[in-house]
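What you see is the complex with one protein chain gone and the rest in place.
Which chain is which? They are A, B, C and D, in the order written, and residues in each are numbered from 1.
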Amino acid sequence: MKRNILPLVGLVVGIGLIIMAMSQNSTLINYFDGPSLVITFFGSFSAILISFPLNTLKKVPALLKKLMFTPDDDRAALLDNLTELAKKSRTQGILAIEEDIKELNNPVLIHGLEMVVDGTDVDTIEEILNVELNQTEDRHSIGQEVFLKWGEFAPAFGMIGTLIGLIAMLGDLQDPSLIGTGMATALLTTFYGSFLANMVFLPIAKNLEMQTANELKTNEMIIEGVLALQRGDNPRVMEQKLQSFLSNADQKEASKAKGNPVPATEEL
Amino acid sequence: MKRNILPLVGLVVGIGLIIMAMSQNSTLINYFDGPSLVITFFGSFSAILISFPLNTLKKVPALLKKLMFTPDDDRAALLDNLTELAKKSRTQGILAIEEDIKELNNPVLIHGLEMVVDGTDVDTIEEILNVELNQTEDRHSIGQEVFLKWGEFAPAFGMIGTLIGLIAMLGDLQDPSLIGTGMATALLTTFYGSFLANMVFLPIAKNLEMQTANELKTNEMIIEGVLALQRGDNPRVMEQKLQSFLSNADQKEASKAKGNPVPATEEL
Amino acid sequence: MKRNILPLVGLVVGIGLIIMAMSQNSTLINYFDGPSLVITFFGSFSAILISFPLNTLKKVPALLKKLMFTPDDDRAALLDNLTELAKKSRTQGILAIEEDIKELNNPVLIHGLEMVVDGTDVDTIEEILNVELNQTEDRHSIGQEVFLKWGEFAPAFGMIGTLIGLIAMLGDLQDPSLIGTGMATALLTTFYGSFLANMVFLPIAKNLEMQTANELKTNEMIIEGVLALQRGDNPRVMEQKLQSFLSNADQKEASKAKGNPVPATEEL
Amino acid sequence: MKRNILPLVGLVVGIGLIIMAMSQNSTLINYFDGPSLVITFFGSFSAILISFPLNTLKKVPALLKKLMFTPDDDRAALLDNLTELAKKSRTQGILAIEEDIKELNNPVLIHGLEMVVDGTDVDTIEEILNVELNQTEDRHSIGQEVFLKWGEFAPAFGMIGTLIGLIAMLGDLQDPSLIGTGMATALLTTFYGSFLANMVFLPIAKNLEMQTANELKTNEMIIEGVLALQRGDNPRVMEQKLQSFLSNADQKEASKAKGNPVPATEEL
Partner (left out) sequence: MKRNILPLVGLVVGIGLIIMAMSQNSTLINYFDGPSLVITFFGSFSAILISFPLNTLKKVPALLKKLMFTPDDDRAALLDNLTELAKKSRTQGILAIEEDIKELNNPVLIHGLEMVVDGTDVDTIEEILNVELNQTEDRHSIGQEVFLKWGEFAPAFGMIGTLIGLIAMLGDLQDPSLIGTGMATALLTTFYGSFLANMVFLPIAKNLEMQTANELKTNEMIIEGVLALQRGDNPRVMEQKLQSFLSNADQKEASKAKGNPVPATEEL
């Protein structure tokens, strides 16, 4: 796990720009209104409470931690690991890798290799790892859905807040000089809803989606490698197959380091 | 079936916040208008009457009950049940589990095991259970669709109501002092439509969608287990396969309880 | 074919509510404007003329008839029919059912059984019936698409009408007292477009979609049954398989009537 | 190829209705503004230039020709053709149909039959024809995408034009009597964008989509027929299979003409 500060940078810069725009147009204090913030944030959150079961919502804090830390799914290192294990298993027998498993830290890889060492047959390993892959995807996609849905409800509750303000203002127009202030306050919830959705919830949902896709690709690579190991494939052929999972930049580095020719995936 | 109060909490908190916002902006009475509520709620409901057959709509009350009660699909307990049955069937023969079936309460599991005891062949069991799975999904998704559609029609009828009010007001502008009140009343239906959609119908649709997904996963696990039982798979292998259907927290608890190593699905 | 009055009830109630809302806000006559209705209805219809071939559009009147009459796809009765035929075919030979075919009225069932009696092989029957299933789905989905598209074009032409009115009004503001009336008239097309889409076209599209889904499920059940008959499956096994296509309520009734145990599809 | 005037009728009627609405609200000349039309039409077209490669855009004029001419994919005639060829090939050998190929004009059918006569094996024929089918679909869908995308960009550029007009007007409010005219001009681009999208681009996109679907179905029928011919299937069985591709009306006519019983696809 290494610290990933990009999302934090994005959030700080984005909020900074918005505060700058506010202070340029008026004094900041005019943009803050407690009740408006409460109706937009907690109103949309109450719709989230209806939409998702408690088990799902409990996972949200853990997901937020994920935003700040990227898992070390260095696929180039993984390729090296798997190739080494394949060579060792070829020369010293499959049981020789038992020791190495303890030094790994990717749980899917560990589970797969344990099954290989246990002599589980190749179809069962494939089935179990694939079910785990699907379950991981399901669990992750639920996290994305919470933020995606919140990103839909927030502007909706912003609009509801604005309608409440507008109806009050229009129903009582005795002092026309207050129309402007009434409208301004009414629009605050629309502003909060739009801000929360586009600066916070929707980017988080996309971030989680990208992380899931990345993790799934790593796991697919692991499954491919574990199965090759179990079948006793030629380590060279396995390496060639797994290399396709690397991005180009990684492939080139890996190749340079070993003096291999650059593999034939296209530039970008 | 255990009581699930989260949706009720969400609804109460959400409505509470909206009432708070109303009373802060004006007196509550200004936000209630019988005819506006009727056109938004029953107008959109009449579009639902055209859209769905009577058989489908009859299921709506039962669906609402589902919102309040979560089925006990405790997959960890299910895993234990199935593992016990597999062990018993291994040692005492398949007929020995006939007694245990009576104590179960999941209808899909009961049906599957009955077929196993009856000696139905594995392909037929798989086919029948899969058709049931698809039928369950179809029936559930129809329930979601009703609320999803209602969540689309409600704001549309809110807008229709507002247009009716606006046209009346604009067509008769003799007393300009009434414009505000006219607009306020016209906007009420938009407010009701947006409220009904985002606080009630769309969250319910999402809730039902999540429940269906959860139930289908439980049923997939049951089918996997029943087929393993019928094929006489090794109980240990079966357990390993079915564990992938558990969430991580459950897996850890189950493992701790038995002293097994934590299985290799990733920490969320 | 039995009369299905629900869509009519929905339409009458919906239009009634809207008329009520109109007459409460103003006099009804203010909401009717021939040219506005023409531009919204026929304008969007002219876009439909460009979008769909004549063959497709010719089917629209027949589709509207379908809204009023539900086909008798009583799947419980169908299950009885197929089980009876299977038993008869088992005891008296496949040719014995030739007589019974004449009394049936579901054309897919008749076609399938005729092929069985003709001795067509099981793969050919499956292929032909599946192609027919897909063709039926294609034909039906085209009908839905016409109304779905019309439901998109109607509000668009409503907005076009409103823009035409607004541009005229704004371009000639010499008598400010006419602004209100101008705006009111301009908004009429938006109102008509929204009304046509949400009260008429979109609910019809959904209704046809639901009917297609239902019909397809019946036809899938028929295909399953005809193939079981051709293969000479055990009538009891066939009955068990086909029961999964029934909704729960139907299953229970069927079971009670015969004293069978309630099959294991979940409640709801 | 026969002339298909429906799209033209739709376009003429639609534009006629809009002109009628314009002239009823104001004088026609008020709705025409060269620069507004240029920004909406060519602005959105310039976005199309960025979006699609030149090769794709070159096909647009040919696509427009397609709107006016329907290909003669008379599937009933095609069924007759294929059945005749199957009978001839059965009695006189496959080479006997070489002569008949010259009289056909459907290029997919010709290519398929040529391969049959050349003795190409059935798998290769299937593969080649399926690749062609997919390529045809790809090429056609690109055409639809251009118009669909243009139908999205046109209203967007209409809104951009309106914003440009509004900003100019609001920034210079010295003569309030000009506000109306300014607004009217600003709204013209929104009107043009909505008109171009809903009267021209989106209906054309849908029309091309429907034509593609129809053509693909014809080609699927041809592939099915050519493969049956190559395998030497019974002409009667082939006819029965291919009949499923016909619409009901066609099936009935074909049946009447030959005295066959009406096949069992459902009445719409």
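Throughout what follows, a contact is a pair of C-beta atoms (placed from the backbone, for glycine too) under 8 Å apart; a residue touches a chain by one contact, two chains touch by 3 or more.
No experiment lies behind these values; they were computed from the predicted model shown.
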Since one chain is left out of the picture, which of the remaining chains does it touch in the full complex? A, D
Contact with the hidden chain (one of D:G112, D:G151 or D:G225): D:G112
Candidates A:Q92, A:N105 or A:Q240 - the one touching the absent chain: A:Q240
On subunit A, residues whose C-beta touches the chain left out of the figure: 4, 6-7, 9-11, 13-14, 17-18, 20-22, 24-26, 30-31, 70, 177, 179-181, 183-184, 187-188, 190-191, 194-195, 197-199, 202-204, 206-207, 210-211, 213-214, 217, 237, 240-241, 244-245, 247-248, 263-268
List the subunit D residues touching the unshown chain? 35, 38-39, 42-43, 46-56, 59, 62-63, 66, 107-112, 114, 120, 124, 127-128, 131-132, 135-136, 138-140, 142, 149, 153, 156-157, 159-161, 163-173, 215
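Keep this in mind: only the chains that are shown with their structure count from here on.
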Spelling it out: a chain qualifies if it touches subunit C and also touches subunit D; which chains qualify? none
Rotating subunit A so its CA atoms sit on subunit C gives an angle in degrees, to the nearest 5, of 145
Suppose each chain is reduced to the average of its Cα coordinates; what separation in Å results between subunit B and subunit C? 25
Nearest whole angstrom, what separates the Cα centre of subunit A from the Cα centre of subunit D? 40
Would you pick out the residues of subunit A that each touch at least 2 other chains? none
I'd like to see which chains touch which, written out pair by pair. A-B, B-C, C-D
